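Every protein chain but one is kept in place in this view of the complex.
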Amino acid sequence: MFERYGLGMIKGMMVTILHLLRHPTVSQYPDQCLNMSRRFRGNELIWSREKCTGCATCAKACPQGAIEIVTATVPADNKYEVQTYRVDTGYCIQCGLCVEACPFDAVYLGYSYERAKYRRGEVIQNDDEMKETPDKLASAYYHPEFADKLPVQTLLVDKIVEKGK
Amino acid sequence: MTVALPAGEIAGKLETKFPGCFEEGGKDNLLVKADSLLDVAAFLKDQPDLKFDYLNYVTAVDYYAYFEIVYQLTSLEHNRSIVFRTRAYGRDNPTMPSVTGLWRGADFQEREIFDLFGVAFTGHPNLKRIFLWEGFQGHPLRKDWNG
Amino acid sequence: MTTTQEMTLRTEPFVVNFGPVHPSTHGVYRMRATLDGEVILDIEPVFGYLHRGIEKLAEERTYTGFIPLTDRLDYLASMSNNLGYCIAVEKLAGIKVPERAEHIRVIMAELQRIASHSIAVGAFVNDCGAYFTPFLYLFREREKVLDLFDMVCGQRLTYNYMRIGGVSQDIPPEFLPALEKYVNHMTPFLNEFEFFLKQNEILLARAKGVGILPNQAAIDCGISGPVARASGVNWDLRKADPYSIYNRFEFDIPTGEAGDCYDRYRVRVEEMKQSLRIIGQAMKNIPDGPVRADVPHIIRAPRGEAYGHIEAPKGELGFYLVSDDSIAPYRCHIRPCSLINLTALREMVRGWKVADLIIIFGSIDITMGEVDR
Partner (left out) sequence: MITWQDFSTPVGLYKALPPDWPVNYWWHFAFFTVAILVFVIAMVLAAIYIERRGMGRMQSRLGPNRTGPFGLLQPIADAVKVLLKENLVPAMADKPIHWLAPVIAFFPVLLIFAVVPFQNGALLADLSIGILYVVAISSVTTVGVFMAGWGSSNKYSLLGAMRNVAAVVSYEIPLALSVVGVVLIAGSLSLNDIVLGQHIPFILLQPLGFLIFFTAGCAEINRSPFDLMEADSEIVAGFHTEYSGMKFAMFYLVEYAEAIALSAIITTLFLGGWKGWWLPPWLWFIIKTLVVFFVMVWTRTTLPRVRIDQLMALAWKFLFPLALLNLFITAAQVLVWPDGLPWVAVIINIAVMVALVVIWSRFFKVGWGRVNV
C-alpha cells in the first residue's frame, strides 16, 4: 500500500497547500456579474411585428411547438396580418432553430437570463411584450451585426477573476 | 478503415454452409430465417477468417407486417463489419432466439427490444422490462401504439 | 436473484438499494445489491428512471428538429452527440461537409472529450473519497472549455451547434486566440494534476487491481471507449474507422494492461493529453471557406437505412437511421455506449466490498441520459 512510502501523499498535500496562495476563481454573483457570450441564447424571444409576414416557418421549425401564431388574411393587399403571436417560454428550450429558420429576420433570441417567474402563466410571452426595447437586448445568435452592441465576454482563461467589477 | 463487407460475398459462404438459411430474396441484404439465426451467428463469430467477435448493436424496426431485428457485427482483428437481419412475424407475441449466448453485450439491448417492441427472446437469461415498470401495458415504440 | 451458499457463521445476505437517489450513482440509477456484510454477492441494476422515449420523439421531428434532442442524450458530451447524429444523417443523405466545418467539428469534439473526461476523472476520485478537491480543480478547467463553447454557440451545456452538412455558425474572430491560450494553459495544469494524484498511495491502494475487466470479456460484452482500452482492447474509432477528417491528425491511443480502475483513470487522463494534441494540429491548419453545405433547413432523406458511429468520450456512440422518404426518420436507434458498458458490471463487482462497488461503477463513467434515453 505504501509503494512510495508516503511521498505520493506528500506531493498531493503540497499541491493543496499551494492553492491557498492563489486567487479563488469564483465570483460573487449578485455584485460581480460575469459577461455572457455575445451569442448567448437568453430565455426570451424578441419579435418585430413589422418584419413578420406571418409565414409561421418559426412555428414549424420549433421542435417543442412553443410558438403559437394566429394570422388572418388582409383582403386589401392580399397579405397575412398576424393577430396573435404567443411564445410559451416554459416549453421553449432556447435551441434557436426558430431564429435560424425565419427567412425575414423577424424573431431574435433575447440576451437576459434573469426572467424567472412565480406563476406558470406569466411565462407565456404575448406579441406586444416581445418588442425590442433599449434594455431588452437581442442576442447576436445567428445575427453577428448585433455583436458590437453587447459587452465583451469575460473568459476565465484570460485572467483569474479579480475582486470587484 | 472498417471495411463494410458486401452481402454477396458472405451470402455465398453461408448458403453453402447452411443451405436454405436465407429467406426468399434475402441474399442481397443478408435476411436470415429466424430458426437458423443462431447457427449463422455462431458461424460468423467462430470462423477463423471472419471472427466477428464485437457486436455493435441489436435493434428492431416495426414494419407493421413484421419486426425486423438488425444486428451489426465488427471483427476487431480484420477490421471488417457486417450487418445482417431477421424478421419476427406476428403482432401479439413475436419470438426470436437470443444471441446473448454468443455476445453478452446483447443482454440489455434485447431486454430493451422486448420492453419497447414486445419481441420475446427465447433463451435470454433475464428477460424483463428494462426501462418501463412491470405493470406497463403495451409496447411504446410500436408504430400502432397510441399512448 | 440472491445467491446464498454455505457460510461459516450463520449469517444471511441482506439486500441494500444503492440509488436511485444516492450520492455517487451519477444520476438516477439504482442497484439492488445483495450484501454479505460488506462483501457484495450480487447486484441487479434497475434502469428507466430517466427514460423520456427520445427514439419515439425522433420519429415525429424533422431531421434538424431532432438535433436539440440529441443534446439531452449524454448531457455531459452533447457536442459529440450532435456530431454522431449529423454524421449518421450525412451518410444517409450523402451530404459532403466543407473543409472548414470539418476542422471546427474536430476542435469541438475534442474540447468536449476533455470536458467529459474531466468530469469522469473528477467524479471517480471523488467517489474514492478525496473530498471534492480534484473534482473542483477539474471543474475549474472544464469551466474554461464551457466559456469557449459559450462563445461559439451561445449555450454552456446543450449546444445544438452542429447541423446536417456542417455547423450552424462560423467561429467568432476572437475564438482562435482564446483557444490558443486555453491549450497553452491546459498542459501545465494536467502535469500539476498528475503530480497531485498519480502516485497517491491511497488512490493506488483503492484503485489498482480493483474491478478487473479481462480483455476477452470486454470484447464479448461489446464494451467500447476508455473502459475497453483500459483492458488492452486497442480499438478507437478515430483510428480504426476514421470519420470526418481524423485520418489527417497523428495522435496515439493510450491503452492499459490490467484493466482495473486505476488503468481506466490513467487512460482518461492520457486521452485528455492526446485531445490537446489534436486540437493543436487542427487549430493550426484550419482553412477558410463556408461552414455549411447548402442544405435546406428541413431535408428529405432518400429511402434506405444508414448507421453512423463516432468515438464519443464514453465509447462508441452510433445512430441507426431508417428513412422512408419523408421529412422525419422512420426509425432512429441510438447505440447507448453507457448502457452497454454496464453489462460487465455484475461480474466485475462480485466479491468486492461496498466501497469498491462505488469505485468500479464510478470508473465505468456512465451518464443516465444516454442509458435510459
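Each chain gets a letter, A, B and C, in the order it is written, and its residues are counted from 1.
Note that in this section a residue touches a chain if its C-beta (ideal position, glycine included) is under 8 Å from a C-beta of that chain, and two chains touch if they have at least 3 such contacts.
Computed from a prediction, not measured in an experiment: that's the story for all the values here.
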| query | Which displayed chains does the hidden chain touch? | reply | A, C
| Where the complex has a chain not shown, which of A:M13, A:C33, A:A72 or A:V152 is the residue touching it? | A:M13
| remark: The one of C:A58, C:C128, C:C221 or C:V371 in touch with the missing chain is C:C128
| field | Of C:M79, C:V210 or C:I223, the one touching the omitted chain in the full complex | value | C:V210
| query | For the chain left off this view, which of C:H22, C:K56 or C:K273 is in contact with it? | reply | C:H22
| said: For subunit A, which positions touch the chain that isn't shown here? | reply: 1-3, 5-6, 9, 12-13, 15-17, 19-20, 22-26, 28
| said: Could you pull out which residues of subunit C are in touch with the chain that's been left out? | reply: 3, 14, 16, 22-24, 36-41, 125-133, 136-137, 140, 200, 202-206, 208-210, 260, 350-356, 358
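Here is the rule we go by: only the chains that are shown with their structure count from here on.
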| message | Testing understanding: with touching defined as stated, what is the shape of the graph linking the protein chains, line, ring, star, complete or other? | response | line
| So how far apart, in whole Å, are subunit A and subunit C when each is placed at the average of its C-alpha atoms? | 26
| query | So what's the Cα centroid distance for subunit B and subunit C, whole Å? | reply | 26
| Cα centroid separation between subunit A and subunit B, in whole Å? | 44
| Residue ranges of subunit C touching subunit B (in the complex, touch as defined) | 47-48, 51, 53, 55-56, 217, 219-223, 233, 235, 240-242, 305, 307, 309, 316, 318, 320, 322, 330-331, 333, 335, 339-340, 342-344, 372-373
| message | Which stretch or stretches of subunit A touch subunit C in the complex? | response | 1-4, 6-9, 11-12, 15-16, 25, 36-41, 57, 60-63, 93-97, 100-101, 109, 139, 141-142, 144, 147, 153, 155-158
| query | What residues of subunit B sit close enough to touch subunit C in their complex? | reply | 1-2, 53-57, 59, 61-62, 70, 72, 76, 79, 81, 83, 103-109, 112, 116, 129-133, 140-141
